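Note that one protein chain is taken out, while the other chains of the complex remain in position.
Chain nomenclature is as follows: A and B, assigned in order of appearance, with residue numbering initiated at 1 for each chain independently.
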Amino acid sequence: MSDNAIRYISKPHPVTGVTNSKLGIWCFLASEVMFFGGLFSAYVLLRASAPSWPRGSDLLNVPLATLNTLVLITSSVTMVMAWASLALKDFSKYKRYMAATILLALVFLVVKSIEYAHKFEHHYFPATNTFYAIYFTLTGLHGLHVLGGVVVNTYFLFPGSALWKNDPEQFQGRIECAGLYWHFVDLVWIFLFPVLYLL
Amino acid sequence: MQKYYGWGLPYNASVSGADVDTLIYVLHGFMILLFVGWLIFLIVALIKFRSRAGHQATYKANHFKAPTYIEVGVALFEAFLLIGFSFPIARHVRTMPPKGEALEVRVVAEQFAWNIHYPGPDGIFGKSDIKLMGPGNPLGLDRNDPAAKDDITVINQLHVPVNKPVIVHLSSKDVIHSFFLPVMRVKQDVIPGQEIPVWFQAKDAGNFEIACAQLCGLGHYRMRGFLIVEQPEQFAAWQAKYAPKVPASAPVSPAPVAKE
Partner (left out) sequence: MNEKHHSHDLPFWRKYIFSLDHKVIGIQYGVTGLLFLFFGFCLMMLMRWQLAYPGQPLPLLGNLFSERMMVGGIMLPEFYNQLGAMHGTIMVFLGVVPLAVGGFGNYLVPLQIGAPDMAFPKLNMMSYWVYFLGGVTMIASFFLPEGAAQSGWTSYPPLANIATSGQTVWLVGMVLLITSSLLGSINFIVTIVQLRADGLSFFRLPFFVWAQFVTSFLLLLAFPPLEAAGVLQLMDRLAGTSFFMPSGLVVAGNPLVVSGGGNPLLWQHLFWFLAHPEVYVLILPAMGIVAEIFATNTRKPIYGYKSMVCSVIFLGFMSFIVWAHHMFLTGMSAKMSAFFQITTMIISIPSVIVLTALALSLWGGSIRFNTPMLFAVAFLPMFGIGGLTGLPLGLAASDIHLHDTYYVIGHFHYVVAPGTIFALFAGVYHWYPKVTGRKMSEVLGKIHFFLSIVLINGIFMPMFILGLAGVSRRLYDQMQYAHAQPTQPLNVFISICAWLLGLAQIPFVINFFGSLIWGKKVERNPWQATTLEWAAPSPPPHGNFDTVPQVYRGPYEYSVPGLKHDFWPQNMAQEN
């Protein structure tokens, strides 16, 4: 009675057209949208009720952040390539692209921590004012999401990739989900960057 | 004081409080009517359709028309309550009386007291500064400000004249409180960082109560103040009595009463 197992783990549901994990990751991303939506509305409300609000570009390092934006966008591209390599059944190429994705994410985190270190050196802390408070909170939470992505991707690069031999379809599905999450993290940054650094 | 308070709504000493009371009574009448009607239906159904020998359930449900009509009726009545009562009352509460006609008072809440600040005869509130706050000056009133010379500050005692609109400007020094005058049907949250006006007009003189309605810390239960509604003469006499004596050091001369 092996048909009494959980269905649609690696094959998509005939009606919904998705696997369980893909639907799950979309639900998770919906909740993430509400999470960052809540934080963005906090930002809007604080800014609207503040008597004066600094221009982000005067206080923050725009060139470094621009670099970081490019790094993150590139990592999204390598993530897609990693998934596409699996679709083409090229596992070694997948490994290279996945490694590149992780590396770029780490570059992002290093650049971000350089930015933070600069701020701390000049005695700008979350407690300094509401602008820095929301800056550190939003970028910090985004940074945690990047870190989470690094952990997940590293898992799929090393121990998790053993699944490729047993069930390539399911493994490819998992990489797709990890990719969706990674694009979301990228997208959040694309909102954060202009909102905090430019406006 | 007991004559004002009992098991029902507190005594209404406000000119416009009767509207709120009417709404509350109408609502409760409506609620009781609906509930009793519905309970009768429920009991009849439970008795009539109890399981017993020879009784069988019917598969095909009757299509009931009545619930739809009742539903629409309830919705219409809710709309009537909104338009007929709630919107006008809410607007009335939010529309301050003209500045000249009303007595203006500042009430600054803190854990766990109500600081009352009258502008004095000049009608202008003196400046206050948190640097000046101390045990003797809980409002941090700057007595060097000319407008502050005649200001009266008291704690927990809100004296107001009867039959005159009173605008209370509410603010808080620390946490959220809620300014509640049961007999005036006035309740307004006091939000730190904001000044929120609220107004009432007393129709009866008497000794009433100010309560805090929002949890504000361990002393929330004893954050009690007094609302003393007086005849205009008595109120004037009280103000004169509490008017600050001209400080010896201050070069400015005339007693505040002189301006009247």
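As a convention for this text, a residue touches a chain if its C-beta (ideal position, glycine included) is under 8 Å from a C-beta of that chain, and two chains touch if they have at least 3 such contacts.
Predicted model, so just to flag it, every value in this text is computed and none were measured.
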| item | value |
| --- | --- |
| Identified contact with the non-displayed chain, of B:Met96, B:Leu215 or B:Ala237 | B:Leu215 |
| Given A:Gly37, A:Gly148 or A:Pro194, the one touching the chain that is not displayed | A:Gly37 |
| Contact partner of the left-out chain, one of A:His13, A:Arg55 or A:His122 | A:His13 |
| Options B:Val15, B:Leu34 or B:Ala205, residue touching the unrepresented chain | B:Leu34 |
| Residues of subunit A in contact with the chain not shown | 1-8, 13, 16, 20-21, 23-24, 27-28, 30-32, 34-39, 41-42, 45-46, 49-50, 125-130, 133-134, 136-137, 141 |
| Interface residues of subunit B (partner: the chain not displayed) | 1-2, 4-10, 19-20, 23-24, 27-28, 30-31, 34-35, 38-39, 41-42, 45-46, 49-52, 55-62, 64, 67, 70-71, 74-75, 78-79, 81-82, 85-87, 89-91, 93-94, 110-111, 130-131, 133-135, 140, 173-176, 178, 180, 182-183, 185-189, 191-194, 196, 209, 211-222, 224 |
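Note that only the chains that are shown with their structure count from here on.
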| item | value |
| --- | --- |
| Separation of subunit A from subunit B, taking each centre as the mean of its C-alpha atoms, in whole Å | 49 |
